[in-house]
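First the structure, then my questions, so here it is.
For this view, one protein chain was removed and the others were kept in their places.
What follows is subunit A.
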Amino acid sequence: MSHAATHDHHDDHHGAPKNFFQRWVMSTNHKDIGTLYLIFALTMFFIGGSFAMGIRAELFKPGMQLMQPYFFNQLTTMHALVMIFGAIMPAFVGLGNWMIPLMVGAPDMALPRMNNLSFWILPFAFILMLSTLFMPGGGPAGGWTMYPPLALQSDSLAYVVFAVHLMGISSIMGAINIIATILNMRAPGMDLLKMPVFVWSWLITAFLLIAVMPVLAGAVTMLLTDKYFGTNFFNPGGGGDPVLYQHIFWFFGHPEVYIMILPAFGIISEVVPTFARKPIFGYKAMVFAIACIAFLSFIVWAHHMFAVGLPLGAEIFFMYATMLISVPTGVKVFNWVATMWGGSMTFETPMLFSLAFIILFTIGGFSGLMLALVPADFQYHDTYFVVAHFHYVLVTGALFAIISAAYYWMPKWTGNMYSEFWGKVHFWNSVIWVNVLFFPQHFLGLAGMPRRIPDYNVAFANFNMISSIGGFLFGATQLIFIGVLIHCAFFSKKKATDRVWEGAKGLEWTVPSPAPHHTFEVPPVINDDELAHGHVND
């Protein structure tokens, strides 16, 4: 193993354990746990993706061809639960686990044993949740938002609630670990305002997680007691209020949306300066914008509920608060463009995915602004326009940022360069087919197609067929990604240098490639010129 480079003077127990079980199941090493998280997320991405393929296959043309409507509802529900809690969130935690200690000069996460626990909860939670698909009553089919009274009709509610509890515990422990690491474990001289934006974005995200995961746990627990213990929180027959659930759920749900995008902002803020060879424009504004967005995320939840019949004053308040979010978000987009301006750009695969992120996420932001306008939202709400909107921010937003990060740091993880040719093949296919997949869905929504329906009027046939074709090809394209990853990890002959990218700055590039099993056992000496954002007065 190449760990010898930094600490060959130490004893054997500092290397990676040779025993497979010991190394991976009992691991307390942030890099190994990060790898586990990333592999888990990738697995879930393909499981959730296969559900999406089923959905798009049924929607390929009008008429029911493949499945009963109830199974279709299970697919839409499970697709969302798996992608949100199984793919996007664990992928960001995996990236945070791998990179945060390396970026702040810490030897490991602050709480390594808890780190192990917070990962190993996840496979069990998802086995539990996915197993409901094979049970007599089928899986959850009331949508990932689990609105009562509909969700209370499901036989698998108890399994899903327990799985959500487990994911919540895992997320909270992960968040505590990240906060403790960032606040306590930074190398001397790594001031808060010299940290990479990715680390900042995770610090803020971790606080969001701790704030809202218990709220979700509370909401689903009330569902559980309503169904099995005779309570009436949400049952109007017993004096309860179904809308109460929606308020509680979206008080979790909207910060959750930003939990899935703030670390993506951090990633883009690392990748763009590296390949533009120019420091990030307005570092402080970038950090402040993330904090602003995080704050605003707590006071906009009811914009998911404009059609439930809120009082006029509430609709106006939540509309204004929601529109306000576009100001800090706009600042971020402008700053990324300003970072490129006057730079010296090259277009390796990570940069391509980041540039696609900026454009396509912004398109998702535009439809978000349109959705914020209540009178227009009365038409958009619960249509394919919304489906298009959140897939632009989550697929071409969060997912593209994760893929960009994977290409960006893969040489550091594996010690090998990935195939730039196949990386670009992956990029161009992804960016074309994802737009064929999701752009027509705007039109479908505007023309009046509701979301979560298994069949539709023939007027919607053309764009659905186009969307499905895009979906199949986007799905197939992701197999290229698997190929690139396997090739890079095991077969690539091209060794990565320590710095990997010409314009890369920051502590993670000062350790060898691949990063040894243990790094920064002795805190590094910080040289501000070496940091991406060493001079904060700019």
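Heads up, the rule we're going with is that contacts are C-beta pairs under 8 Å (C-beta built on N, C-alpha and C of every residue); 3 or more make two chains touch, one makes a residue touch a chain; residues count from 1.
The rule is short, and it goes like this: contacts and distances are computed from a predicted model.
The subunit not displayed here is recorded in UniProt as "Cytochrome c oxidase subunit 2", chosen from "Cysteine synthase", "RNA polymerase sigma factor", "ABC transporter ATP-binding protein" or "Cytochrome c oxidase subunit 2".
Only one of A:193, A:327, A:476 or A:525 touches the chain withheld from this view, namely A:327. Screening A:203, A:319 or A:387 against the full complex identifies A:319 as the residue touching the chain left out.
Of A:425, A:447 or A:489, it is A:447 that touches the chain left out of the display.
Where subunit A meets the missing chain, the touching residues are 62-70, 73, 137-138, 141-143, 147-150, 152-155, 226-228, 234-237, 240-243, 276-283, 285, 307-309, 312, 315-316, 319-320, 323-324, 326-327, 330-331, 333-334, 337-347, 355, 358-359, 362-363, 366-367, 369-370, 373-376, 378-383, 443, 446-450, 452-463, 503, 538.
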